[in-house]
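All remarks here apply to the structure that follows.
The complex is shown incomplete by one protein chain, all other protein chains being positioned as in the whole.
Presenting subunit A:
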Amino acid sequence: MLKLRVSDLRNCRPRLQISRVLTVCCTLAGLAILGCSTDPQAAIDNYPNKTITIVCPWSAGGGTDQCSRFWADQLHQRLETPVVVMNREGGSGAIGHSAVARARPDGYTLGAITVELSMMKQMGISDLTFRDYDPLLQYNADSAALVVRSDAPWKTAEEFLEEVRTGDTPLKMSGTASGGIWDLARVGMLHAAGIDPDRVTWVPSKGSAPARTQLLGGHIDAVVVSVPEAKPQIDAGELRLLAVMDDERHVDFPEVPTLKELGIDWSAVGWRGLALPKETPPEISAKLLAQAEEIAASEEFLEFMKLNGFAVKVRGPEEFKEFLTEQEALWTPVIEMAGYHK
C-alpha cells in the first residue's frame, strides 16, 4: 500500500512541476495587477477609500472610548468613509498602544493615545514611547484633583498636607492601581510639597470609580482622580475638591486653588490625543490633520466635551510632540522616586 503511494507520487512529479510553474505565473500576474492598485501615489490620492479604524486602548464605555466614538462619528461624516472604534484593552493600555505602533502606516489605523504612553516604558510595561508614533493632535487634558469627603476635617489642601506631614498614622489614598497615573500624581505632589511619599498608604484599586466608592464609604481618606471623574459627587455635595494639579484653575471650579498657587510646584494632567503609526505618508497625515483640526474647532466638539465634562486642550502635531517630550521628563523622575522604575 505504502509503496504504491510512493510510486504514485513519483509519477505525479512532472505534473506537479507544471502546476508549480502555473502557480508562479499566476502569482506574478496577480502581483502585477495588485501592484497597479498599491502604487503608493495612487493610494495617497485615493485616500480614504475603505474603513478607517480608531484603536482605543481602554474598555468600551470609558472616557477615552466615548471620545474615540465621537471622533469616529465626526471623521466618518467629513471623510465619507466608514470609521470604526476597536477596543484593545489591557496591560495598563500597553496592548492597544502597541497595536497602533505595529499597524501598517497607511492612514487606515489611527490610535487614541493617552497619558499612560508617557510612563509605560519607564514602568517596564512596554518598550513604547511617543517616538514610535506620528502624533497627530491632542484634544484633551484633564487636571488631577485632590478630593476628600465633604465631612472630612480638612477644608484646604494645606490642612490636608499638614496632616500627612505630621499625623501619627499614615492616611490612606487611592485612585488607580499602584503605579497608575493618579498614584504617580500623588507621589509627585507629596515630593513637591517636601513630604516623604511613604507618609501616605496607597490602596490600589481598579480605577477611579471603585476608589470614589471606597472614599464615600469611609474606607480611605482621600483620592486623586481627574476633575470630571469626581464632578458629579462634588456637585452633589458629597465630596470636596481641595486643589487641582494644573497651571490654571479649572473652569468648572474657579474657587478652588491650584497647587502652584499654594507654593507647591506640581501639575499633573491626564491627556488624550490621536496618533498615526510611524512613517505614515505625510500627504495622508496632512489630510487627516486638516479634518481633525476642523473638528476640534467645531461647535459639536466643544459641546460634546462640555457635556461630558472633559477639558479641551488642542495641540497640533509639533506642539503635541513638544508636550510629549515634556511629559516624559516630568514623569520619569516621579516613577523613579516611587520605586516603580524598571
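Here, a residue touches a chain if its C-beta (ideal position, glycine included) is under 8 Å from a C-beta of that chain, and two chains touch if they have at least 3 such contacts; residues count from 1.
Operating definition for what follows: contacts and distances are computed from a predicted model.
Considering only "Xanthine dehydrogenase family protein subunit M", "Carbon-phosphorus lyase complex subunit PhnI", "Gas vesicle protein A" or "Tripartite tricarboxylate transporter TctA family protein", the record for the omitted chain gives "Tripartite tricarboxylate transporter TctA family protein", by its UniProt protein name.
Annotation: of A:P40, A:P204 or A:P282, A:P204 touches the absent chain (contact as defined above).
Within subunit A, the residues in touch with the undisplayed chain are 59-63, 65-66, 69-70, 73, 86-92, 94-95, 98, 123-126, 172, 177-179, 201-206, 209-210, 212-214, 216-220, 232-233, 235-238, 307-309, 340.
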